[in-house]
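Here's the structure, in structure tokens; my notes come after.
With one protein chain withheld, the remaining protein chains of the complex are depicted in position.
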Amino acid sequence: MGSLLTIQDLSVAYEARSGPITAVNHVDLELHQDEFLAVVGESGCGKSTLGLSIIGLLPKPPARIVEGSIRYKDTDLVRLNGNKIREYRGTEIAMIFQEPLTSLSPVYRIGDQIAEAILVRESRKSGKSTVDSEFMQRTYKRTANKLKQTARMRHRLSSDLQEEVIRYLKLVRIADPDQVLDRYPFELSGGMTQRVMIAMALSQEPALLLADEPTTALDVTTQAQVLKLMKELIRKVRTSILLVTHDLAVASQVADRVVVMYAGEIVEDARVLDLFSNPMHPYTSGLLSCIPSGYKDDSELTPILGSLPDLRSPSIGCRFAPRCPHAMGVCSKQSPQLLQRGMNHEVSCHLYGQQN
Amino acid sequence: MANKTETILRTENLRKYFPVRKGLNPLSRREQRFVKAVDGVSIAVQKGKTAAIVGESGCGKTTLARTIALMTRATGGKLFFEEKEIVEGKIDRSEIYRNMQMVYQDPESSLDPRMKVAKSIGEPLHGLMKWEKQVVNEAVERSLQLVGLSADFADRLPRQLSGGQKQRVAIARAIAIQPSLVILDEPTSALDASVQAQILKLLLKLQNEFKLTYLLITHNIAVAKYMADFVAVMYAGNVVEYGPTRTVISKPRHPYTIALISSAPIPDPNTRNLLQTEIKGEVPSAIDPPSGCKFNPRCPFAEGICTSAVPQLEEISPGHFVACHFVSKTA
Partner (left out) sequence: MQSLILKSDSAEVPSLESKSSNQRLSSAIRSFFSLVFRNKEGAIGFGIVAIYLGAAIIVLIASLLNITVTPYDPLLQNVGPSLGGPSLAHLFGTDFLGRDVFSRVVWSLPNDFFVSFAVVAVALVAGAIIGSVAAFRGGLLDELLMRFTDVIFSLPALVIAMVIAVALGPGLIHMMFALMVIWWPPYARVARGEALIVSHQNYIEAARFAGQRTLGIIFKHVLPNISLTLLIYATLDVATVVLTYAGLSYLGLSVRPPQPDLGEMISTSQDYLITAPWLPIIPGLVIAVAVVGFSLLGDGLRDALEMG
């Protein structure tokens, strides 16, 4: 499997009044073709920042890419400026977010929004500029001769467009797609709007789909449906997925590989079966024992003591050391490196020695 | 069900309907429609135990909790707290809240941002017990200790605390008055995994120490499993299954419960339970629910009678109740 995305030594900082906060600290990550990667961590670990930097959606002040590279198919995305990034964002690299309702425009119908996404894709393919904020209005007025599909006025989609929109709605398992076409986002449930988001993202035929906590706001049964869908789709449309989540259980259900982050750093990177059967980093095993699993009178729940570190004044040495039950002397003096310690299993911890 | 003398909380056919706003047309012939958030719920909570109400959004569990907490007036049915019926118009809140307190889901909004921690924790003591300052201060200090916060937290403001710390303060406030019943509304849903574990353990410890009764509202099966002695599963305003936790979760009999439990992600990449489940459809409208059993459009076992008759809770094994016409199919 070829490598689709290679992140090397990436560091991202936020400028705060009291000084810079390093949200992502020297991160190395690789995502392969057709792979489902989950980035797991608690709040403040930098996983969302990581996702946003890949797609170039970081709020540039106060955020700042301090160093490192994000190589997507031989192009370093970090080096690209605003306009260039747009050629990738929403096209090769698509993203869906946690709150589906705020991701869709409330004033346009579902069908129209998906149609817009399709038209953007088509015009990108035919070489036209996609940097047009008036696109939605113009699609209704313009009769595009070069494009095979047209969108006429009075909010009626041409039959070609409509067919394709319905195809995508069916792809994401939405029942009654011809009715959903005419609905507004507020009329749909959370699960359905999230599926519409996925449909819109996929209509771009992206090579990489970033999903930032896409099911956190959904009910558990809806979450199951959406996760199942994402897993199916990766086979069908050959889109690689990078899923950002705080929920290790969710990651275990769908991911091929799991990366665990803590306080801006990657502490473990392994195939999903290896991570759960043989968690190497104390934080990973701590997280696993935090998940309630048994019944009231017979289970052991071992919380991780302490709380998340203050990223404004990061300590020297391993950032997890203050909370680690296995901390040694060297842990508070020297930062561990992310090193390979098993088959496709990397961990950043002094317990496993520092020589590679 | 539970031995009557040990029941701290009981509801009989409790209903809470919210009227749907009519249009502006005064001549409109449309009848008043209602959102039937809680549509006939009868539960009993044993003293010293934890009863979990489990369900997804829109099932009515939060409305049920708020009705029990007297924050909203019931539309019908009866409510008994400590064996005494709570009658509309004759409610003495100060008396009731001395024994019933609540911890909310969102730690950010459950503390007054302008009040110091000590003042927040002491508020129920001032308001309900009318103790003097010195007594209150001592109680506040003790409360802080019990929830694992050092005394210097007393003077902090909420914005100086983390989410987990805020939730501990909320718990301290709830137990300061030593109530018998604490309603926990998704107490850890907004917290990180590591903090969640700390809080759950804390809650269990406090329950053991003070023989507290918990009414736990949650959508998280794992949390219900870990904390509760009894589980009631709610769907579209009704309890569809009720019984001891072990029974309901390991041997669910209602088709919805089966779907719900199999949808809860278990951190085991070998079994991947999620990918095996299949549940179709969406939660029904609360204004116009399906006739008969509200789950029938999504139920794989639905047959004729399911669309016409509402199933009642029936005891299928000691203490285990299910509301389903074809419960035998899930054995």
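Per-chain numbering from 1; labels A and B assigned in written order.
Definition applied: a residue touches a chain if its C-beta (ideal position, glycine included) is under 8 Å from a C-beta of that chain, and two chains touch if they have at least 3 such contacts.
As the structure is a prediction and not an experimental result, all values here were calculated from the model.
Asker: Looking at B:Glu88, B:Glu132 or B:Asp152, which makes contact with the chain not pictured?
Answerer: Going through B:Glu88, B:Glu132 or B:Asp152 one by one, B:Asp152 is the residue touching the chain not shown.
Asker: In the complete assembly, which of B:His126, B:Arg142 or B:Lys329 touches the absent chain?
Answerer: B:His126
Asker: Taking the entire complex into account, which one of B:Lys16, B:Lys36, B:Lys61 or B:Arg173 touches the absent chain?
Answerer: Per the contact definition at the top, the residue touching the missing chain is B:Arg173.
Asker: At which residues does chain B meet the chain that is not included here?
Answerer: 69, 71, 93-94, 97, 100-102, 104, 106, 109-114, 120, 123-124, 126-128, 152, 154-156, 159-160, 170, 173-174
Definition applied: only the chains that are shown with their structure count from here on.
Asker: Suppose each chain is reduced to the average of its Cα coordinates; what separation in Å results between chain A and chain B?
Answerer: The computed centroid separation for chain A versus chain B comes out at 33 Å.
Asker: What residues of chain B sit close enough to touch chain A in their complex?
Answerer: Where chain B meets chain A, its residues are 50, 56-57, 162, 164-165, 192-198, 200-201, 204, 219-223, 225-229, 245-246, 249, 259-260, 262-270, 272-275, 277, 279, 281-283.
Asker: Within the complex, which stretch of chain A touches chain B?
Answerer: Listed in rising order, the residues of chain A that touch chain B are 42-43, 175, 189-192, 219-225, 227-228, 231, 246-250, 252-255, 272-273, 276, 286-296, 299, 301-304, 307-308.
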